[in-house]
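The complex is shown incomplete by one protein chain, all other protein chains being positioned as in the whole.
Think of it as A, B and C in the order they're written, each chain with its own count starting at 1.
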Amino acid sequence: MGATQITEARLKEQILTLSCPDQKGLVFRVSEFLFEHGCKILDSAQYGDEQAGRFFMRLHFAAPDSSSGFESAFERLARPLEMEWSLFDAAAKTRVMVLVSQHGHCLNDLLFRASNKQIPIEISAVVSNHRDFEGLATHHGIEFHHLQVTPENKQEDALRRLYKTTGSDLVVLARYMQILSNDLCRDWSGRAINIHHSFLPSFKGAKPYAQAYSRGVKIIGATSHYVTADLDEGPIIEQDVERVDHTLNVEELTRIGGDIESRVLARAVRWHAEHRILINGQKTIVFR
Amino acid sequence: MGATQITEARLKEQILTLSCPDQKGLVFRVSEFLFEHGCKILDSAQYGDEQAGRFFMRLHFAAPDSSSGFESAFERLARPLEMEWSLFDAAAKTRVMVLVSQHGHCLNDLLFRASNKQIPIEISAVVSNHRDFEGLATHHGIEFHHLQVTPENKQEDALRRLYKTTGSDLVVLARYMQILSNDLCRDWSGRAINIHHSFLPSFKGAKPYAQAYSRGVKIIGATSHYVTADLDEGPIIEQDVERVDHTLNVEELTRIGGDIESRVLARAVRWHAEHRILINGQKTIVFR
Amino acid sequence: MGATQITEARLKEQILTLSCPDQKGLVFRVSEFLFEHGCKILDSAQYGDEQAGRFFMRLHFAAPDSSSGFESAFERLARPLEMEWSLFDAAAKTRVMVLVSQHGHCLNDLLFRASNKQIPIEISAVVSNHRDFEGLATHHGIEFHHLQVTPENKQEDALRRLYKTTGSDLVVLARYMQILSNDLCRDWSGRAINIHHSFLPSFKGAKPYAQAYSRGVKIIGATSHYVTADLDEGPIIEQDVERVDHTLNVEELTRIGGDIESRVLARAVRWHAEHRILINGQKTIVFR
Partner (left out) sequence: MGATQITEARLKEQILTLSCPDQKGLVFRVSEFLFEHGCKILDSAQYGDEQAGRFFMRLHFAAPDSSSGFESAFERLARPLEMEWSLFDAAAKTRVMVLVSQHGHCLNDLLFRASNKQIPIEISAVVSNHRDFEGLATHHGIEFHHLQVTPENKQEDALRRLYKTTGSDLVVLARYMQILSNDLCRDWSGRAINIHHSFLPSFKGAKPYAQAYSRGVKIIGATSHYVTADLDEGPIIEQDVERVDHTLNVEELTRIGGDIESRVLARAVRWHAEHRILINGQKTIVFR
């Protein structure tokens, strides 16, 4: 094994995520493989879902830069174990297409975090059915696309086209007030994150802050989740909350909620970009 | 006005809560009344519900001990203003009848807080459809009543009788797994507090932690509310939450949730006993 | 009294804050005064500091627009009670001069909240000893001033001059890494808010996140406070925290802390701009 001959300068960091039916020896086999390929594990996390009998793992490791054949070799290990796996260059930035309507706090937050490198993403484009945030996008040097969305034409062909032409890896619905078609949800499965402005499953659907006000809850929240055809039912990635009281009206709940939305969405996008999220049926595993 | 002649030693602290249709001059009239009766306001809080056009107030004040006629005089002020009001001796302890089934964490918590005077209550009785906590009640010197509850006989007559004979002011359902009849809910309206083991309105009904597990939420919670005939829909008094993740199974969620339940219920009982809660339709005003 | 003749259209909202030695009848006298001047109290909050024997109050009320003589009349009430008081037009925006060095997250956050009216302020100017955020200020249409600060010349004359020429009411040190002189702290007393990047009094001084990392704390925080000559000892306005763990290095703590700083500073600025903060010696009263 040439592992000891590898110098630091020639290493590159990679992230491997995998899931497969659970069985004895999985950690051993994967760590053996990495050791034999000269890799040093920097961080690993695993989870066995007993009910589903399924095993999930994320490994962050330093690999020799010259490891050609790594992927095909790993596939030989993975296939008999019925493993689904993905390998990512840890230094590569996820390209994110942001969809927004008329509430810009989440967009502003993502643009700022991307620009000061708090989240390892590049905003590939800002797309909107309104023109409110054209200036903001332009100020950040991001291309802006206005889509004339109507009840008859949701412009989904244009969305698909933009996703491709901008080389995007992820779609973020940062308060985008249009419902995507079932087809598009399916095509973007696992690659589209929405922020819902309530603590799901409370207050699904429209005007959650007005619903929260009417019900008199003492805490409000927000939820980021992968988009699925089943509206507001996609796998939850992250939630957060804030305490409220009887003195706050709907506008004030909305203002407080906006802050929660921004940080909940930012965390979800960061974890996705860092390949920390594995989808487990209707739920997510987040290796934080 | 004899106010200046009152010495500290002869003062007693009182709490006045009131609500009425909103109009100009309410704070003035009430504070004028108190001033003319030699009272010193120690704390006051108010809230005007613009939508409902209704005004709510809580005043904590020191009054001359000899203030006979205070209540009838206040009623003369209150009637033309269509005021609903209550006057409490701030030093008097609320007598609480606790109903419990087989989860004792909330009961244990309340017993401890009552005994070390963290909450200004006296537990008047512990009532249960099981015998699990007879020893705990007895250790604290509290009378324990076991009720043989069956689907046919919910023992509501016995409950009503115990409420009276123990001189109780408040009923607390500290994980009592029996549903009260509509009649009893109505009779105990505003005087019965339940703890629901979810962050309402999420996960109403049975087995909320199992529901939370299935949905894959990232935060769980508990809710204390006044009991109404409409199950899990009563006015919310307090809620709190705790962060959870994919590694936790239903048992662990239940354990974490138990802690939240204890503190959420303890806060609700304390605020009720301190006369800080005013019911405003389906909601509560909590003057914390 | 002409109160009843006032129509809604001619009302304007005002905020009165006051403090004085505590005594009986203060609420009555102030509410009587407002009633006699045709005002309707919309919200009021009070606090009596028993140790200090001092009373604090904030009243939000609707007054007849034509109320000339209001202030001189109130001064006649206030003087014998040794009352310190201020009256504000509730609709007027506080003009805020922001000082920043090379961390822009708080500045970006304030600019966004000011522009979308989440906080009732106008940023009057952005002043910096660096040029990093000139573009950001310009994008928002705010004047930017670069000051060549050196150890010998802190440019405090320029700061004072800018404060005046921009008509500012408040100075916000949004991660401004220069220490103000004692003289300037005194002159701006109660009108300058700093954000300190630790949960004070933990980790005073430089590099608080590095200190937090070394100590192995499990929660980090941020603190906004009024600036005083005694560094990091000014009256605390607001604090917030976030849970951390052993896996996070100093850079990651800094990133998480940045979010806390932004929201803690935003709350402090909003409460100041809404006249909710009264200074009580080394502490603050915040009527939220």
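Operating definition for what follows: a contact is a pair of C-beta atoms (placed from the backbone, for glycine too) under 8 Å apart; a residue touches a chain by one contact, two chains touch by 3 or more.
Source: prediction; values computed, not measured.
Considering the full assembly, C:285 is the residue among C:41, C:83, C:106 or C:285 that touches the omitted chain.
Across the entire complex, the residue among A:27, A:92 or A:179 in touch with the chain not shown is A:27. Panel shows subunit C; residues 47, 50, 199-203, 214-219, 221, 235-241, 245-247, 249, 280, 282-286, 288 of it touch the chain omitted from the view. Counting the whole complex, the residues of subunit A in touch with the unshown chain are 3, 24-28, 31-32, 34-35, 39-48, 243.
Where subunit B meets the missing chain, the touching residues are 43, 104-105, 108, 112, 116, 118, 135, 139, 247, 255, 258-259, 263.
Just so it is clear, only the chains that are shown with their structure count from here on.
A simple rule picks the central chain: find each chain's mean C-alpha point, then take the one closest to the mean of all protein C-alpha atoms, which gives C. Centroids built from CA atoms put subunit C at 37 Å from subunit A. Averaged C-alpha coordinates put the centre of subunit A at 42 Å from the centre of subunit B.
In subunit C, the positions touching at least two other chains are 43.
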